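With one protein chain held back, the other chains of the complex are shown just where they sit.
We call the chains A, B and C, going by the order they appear; numbering starts again at 1 in every chain.
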Amino acid sequence: MGATPRAGDPIVTPALIAEHGLTPEEYDRLVRMLGRTPTFTELGIVSALWSEHCSYKHSRPILRTLPTRAPWVLQGPGENAGVIAVGGGLAVAFKIESHNHPSAVEPYQGAATGVGGILRDVFTMGARPIAMLNSLRFGSLDSARVRYLFAGVVRGIGDYGNCVGIPTVAGDIMFDPAYEGNPLVNAMCVGVMREDELITAKAQGVGNTIMAVGARTGRDGIHGASFASEDLSHESDAKRPRVQVGDPFTEKLLLEASLELIRSGHIVAIQDMGAAGLTSSSAEMAARGDVGVSIDVSRMPVREEGMTPYEILLSESQERMLVVALRGHEAAVRGILAKWDLEAEVIGEVIAEPVYRVTEGSHVVAEFPGSRLVTDCPIYTPEARESTEVQRKRAVDVQAIAERPEEADLAWTLRELLSAPTIASKHWVYRQYDQSVRSSTIVGPGPADAAVIHLRGTRRALAVKTDCNGRYVYLEPRVGGQIAVAEAARNVACTGARPMAITNCLNFGNPKRPEVYFSFREAVGGMGDACTALGTPVTGGNVSFYNENPMGAVYPTPTIGMVGLIDDLAHVTRAVFTTPGQSILLLGVPREELGASEYLARVHGIVAGAPPRCDLAAERRLIDALLDAIRAGHVASAHDCSEGGLAVAIAESCMISRDAACGAEIDLTAWNDVSDRALLFGETQGRIVVSTDVPERVLEAAGRHGVPAATIGVVRPADAGLTIRLATRRLHSPVSALADAYHGAIPAIMSRVASAVLDDDLLPAGN
Amino acid sequence: MTRFRIAVHIVPRRGILDPQGKAVADALHALGFATVKDVRIGRHIVVDADAASPADAEADVRAMCDKLLANPVTEDYEIAGVAPL
Amino acid sequence: MTRFRIAVHIVPRRGILDPQGKAVADALHALGFATVKDVRIGRHIVVDADAASPADAEADVRAMCDKLLANPVTEDYEIAGVAPL
Partner (left out) sequence: MKFGIVTFPGSNCDDDAYLAVTEALGATAERLWHKDHDLRGADVIILPGGFSYGDYLRSGAIARFSPIMREVVEHARRGGPVLGICNGFQILCESGLLPGALLRNRQLQFVCTTVVLRVESRDTMFTNQYREGQLLRIPVAHGDGRYTIDDSGLARLEDAHQVVFRYVDGAGNASPEANPNGSLDNIAGIVNERGNVMGMMPHPERVVTELLGGRDGLGVFESILARVAA
């Protein structure tokens, strides 16, 4: 019984084992599980399934601590995507995923296939994708290589989503030298379905048929999962053929065919062949259903001749699905796929015997007992220790940092911040994304703190946004993790939505380094604190370790993807001032918090100090108060304070919409106990700038919830400019100068990039 | 210095998916061109440039391919011709 | 029947703006390739097809070009090579 070696396959040697990324202990574990030496095919399978990417071996115990339940959660972590109920029998599936490593090597295809993968995760749940988001981190745009990566990633995201026909509506982007060489590319997809259309990826029913559906399998991307589980080094360059090419056209057909298939009743389960391809999809489906499976790789439709079982099992060719069809319904499945000009082939069946078996014709090339292949993978809890360098940086007294001479003109500093690529308008990015296809985008990227998507046929809408300030997480991981969630929640609340649930993408360095593991543990803890406090459970996510190179690790970046629900279309609120004469209010209070700010990074080139405090109970009260006021119809605009602080938030509300700009007259003299620059540019949390016709009603709502609030000024026509009065100084700027700084910064930088203007199939790899 | 016209072919690397070629092959079949077995689509780039000799011209264009014209991750290139103008 | 590999160049017709060619020329200049005078970018299509003779193979591919591969409003094509496989 059991698998026997296949003629022509390499012999399993210690060197081969090491090449597959297995430690000697892990190899011993494998031999014990099998009771014999593994075949080459088995080694490949285990190497993929026990890779960090598939097994979560360094993260699982920590992830278990996250809150995942709420009455509206229909599907928590563990499936292809999380699902929540949004009322009226409708459900929303959503998930975020990273494609950092592939994008570092080949930005266009890396980002495009990232979008493709996350789309499949959502439609395999039975949901029709209705919106895409993306969260990106790059090094400084001063570097030509970074501009090349940025341009390629944006184009790749756009081309894929545009072609499939899903609007890309929101996201967030930050630039910091910490991401140099290790860009982060996280893509999120949101889909909608009726609750009864929910389907999972659980193999069921002995005798049912396993079918491969969609594109043919080629030699591309073999070992992508283990690739994502290593540091980027010079050797990674030699691994380039692992990069896969996306085909959004086939994806669109696969999307339609899959939804038709799911609704047809001919199948019991469906799963994307994503990382580690056929191997992980089949093994995970079997483990979830607690059944055995038998797969014959010689029946797999392939693109190239002479592919070995090893290659077929580990290929990461895109746009493929694994389906469990009801026995006897195979022809019906084929018929649906054929309608969409796609193939479906029978490759195996669900069996009673508790084994995971792979054959090539009649030759067994791999066989594992039960679901132990998935459940028996090793779990590690590495040592955790905070970096002393971080402790030192956090302790820096940032108030002691002297002002630069130019700062005598506060408007100079404000413009400097508005033109910082992290803060500046991302219009250059999202004009390359189709934002309005599907005719459901009520608010696209730009004019509000989150995007708002209509749930067709209802009075409801979703608000969605991604967020994470990695600088905060770097300097104080627990607080940074809390803030990431709190900010995302504030952002959806500013559009009139109740924050419902999150998905998350944990981008970290090498977990075997104590300081990385420490930041991971703490940041996830902080994220959990905030999710509990704000009532937004975690429904899924993704872990991406090894985002580092010999120069160092990225900032720990636990990106949050938040979904909020707007009960009535009348509540949809934007961030822009619209009507001169309206009052401007600040909910929340400024504090002396300059640490970890964009101000320090941009104006002084310093990353230091403690990040702002995060009072989660206060955040919850703030959101409640704001939603009360919005639902009562009292709020004309709402915009939260994030990077760049209060002054940037006010300036943005004046001119995010360039063709409908306003001015403002602001008086902050009441806060004379806070230093000028902390008052203007400090990033104290829990603050929202609101414009309203009825300030007393908004103050009342704030008071009811115990939220400090004050009237700070009035909206003026654009030609009045922006004026902010402080105790002893005054900031004044024409609005057009602020708008030029904010809207012009990224286009000016990117117009210098040759690669930014090249055709999509013409992307150069040079610098 | 002489002016040369150098033609370069940039083609998807073998083994890498060529969705465009596949779509065109399918379309040709649908149009009745049943004898078509495979289609691969790449770029045809014509560079006019000054150089001291054909060999120099070719070397220059190779450098351009390495730096910009071809994507080494997914594409191969070949110099298809060098001719004085 | 023999299998042939036929290469076709599809090029933007002279007089039609080729922003891609221009962008690449600019990028090459920016990279220091000062000798570059002009760049034109078209498609390089390789068709593998069965035919009784090289002449037949070429005639088939011309028909494909007329019907699908080239847009007569904006593009010209030329058969760059026919070789048995």
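The working rule: contacts are C-beta pairs under 8 Å (C-beta built on N, C-alpha and C of every residue); 3 or more make two chains touch, one makes a residue touch a chain.
Just so we're clear, the structure is a prediction, and the values are computed from it rather than from any experiment.
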Of A:Ile347, A:Val365, A:Ala411 or A:Ile442, the residue in touch with the unshown chain: A:Ile442
Among A:Asn162, A:Thr308, A:Thr495 or A:Thr573, the residue in touch with the chain that has been omitted: A:Asn162
Residue among A:Asp434, A:Asp624 or A:Glu652 that touches the chain left out of view: A:Asp434
Where the missing chain touches chain A, by residue: 155, 158-159, 162-165, 247-250, 252-253, 340-341, 430-442, 454, 456, 569, 659, 756-760
Sites on chain C contacted by the missing partner chain, in the whole complex: 16-17, 19-20, 23, 68-69, 71, 73-74
Interface with the unshown chain - residue positions in chain B: 19-20, 23-24, 27, 30-31, 41
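Everything that follows uses one rule, which is that only the chains that are shown with their structure count from here on.
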Whole-Å separation of chain centres (CA-atom averages), chain A against chain C: 41
Separation of chain B from chain C, taking each centre as the mean of its C-alpha atoms, in whole Å: 9
Chain B residues counted as touching two or more neighbouring chains: 43, 67-69
Two or more partner chains touched - positions in chain A: 754, 762, 764, 766
Parts of chain B lying in touch with chain C, wherever the complex brings them together: 1, 3, 9-11, 24, 27-28, 31, 33, 35-51, 60, 63-64, 67-69, 80
List of chain A residues in touch with chain B within their complex: 105-106, 109, 215, 218-220, 240-241, 243-245, 247, 249-250, 303-304, 317-318, 341, 754, 761-767
Residues of chain B touching chain A in the complex: 12-13, 15-20, 22-23, 26, 43, 66-74
